[in-house]
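Of the protein chains in this complex, one is absent; all others appear in place.
Showing chain A:
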Amino acid sequence: MATLEIKDLHVSVTTDEASKEILKGVDLTIKAGETHAIMGPNGSGKSTLSYAVAGHPKYTVTSGSVLLDGEDVLEMSVDERARAGLFLAMQYPVEVPGVSMTNFLRTAATAVRGEAPNLRHWVKEVKGAMADLDIDPTFGERSVNEGFSGGEKKRHEILQLGLLKPKIAILDETDSGLDVDALRVVSAGVNKFKESGEAGVMLITHYTRILKYIQPDFVHVFANGRIVESGGRELADQLEEHGYVKYTGNQEAAKVG
């Protein structure tokens, strides 16, 4: 059973020679079968946490540790982390011109599974997964994320989640930019992925509406680079009502949902 352990994680971002600390000691353990919702105001460091775990080169871990089933994730390259079973659905998926979605998916699946999937099975698998997410088959020929709408990009992130079947999935604001129908389709995709009970999910969101579709086991409030409060589903309801003001002292950030 997979476990992701984040311990006292400090992360800085380097810009124009200056270094700024963004994560200030994050502790979080996610086990297979669990869904952890991370909620927090803009700029509190939620994406930084997901990028740091995935290994984005812009973010420097200054102290702390990240272990996946006891293995030191921070020692691994970005692609090794993915092959070890980590997946990040990005808040802003990247466009890769000239690389078709079909080619990309197959290359990724081959890398993660360790061998090229049987072509006939694979075509069927992709077709089914795309249909589940209401993705038109013509997207297969298009360049990765190029010219996709915000909602289309998010659907394709979940498509990849379903095909790559990681042990731990970090979903960074997968719900933002989705209309109600898309939110339902995407949530169904995430729930299908969770069905096996063998994967853990870190669900980063601003809004409680997605939690009506995806049941969290734990809710964590993220503010100023760390988790400031943890609880169950009821914590989300409190946030819905009172906002983050209690955690930030900032009226501006008080509005959620």
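Quick note on the criterion: a residue touches a chain if its C-beta (ideal position, glycine included) is under 8 Å from a C-beta of that chain, and two chains touch if they have at least 3 such contacts; residues count from 1.
Going forward, contacts and distances are computed from a predicted model.
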What is the protein name, per UniProt, of the chain that does not appear here: "OB-fold protein", "Sigma-54-dependent Fis family transcriptional regulator", "Fe-S cluster assembly protein SufD" or "ABC transporter permease"? "Fe-S cluster assembly protein SufD"
Which of A:52, A:82, A:178 or A:214 touches the missing chain? It is A:82
Checked against the full complex, the residue among A:61, A:96, A:228 or A:245 that touches the missing chain is A:96
Option touching the unshown chain, where A:3, A:29, A:143 or A:176 are the choices: A:143
I'm checking contacts with the chain that's been left out. Which of A:68, A:112, A:182 or A:221 qualifies? A:112
For chain A, enumerate the residues touching the unshown chain of the complex. 54-57, 77-79, 81-83, 87-88, 90, 93-99, 103-104, 107-108, 111-112, 143-144, 160, 164
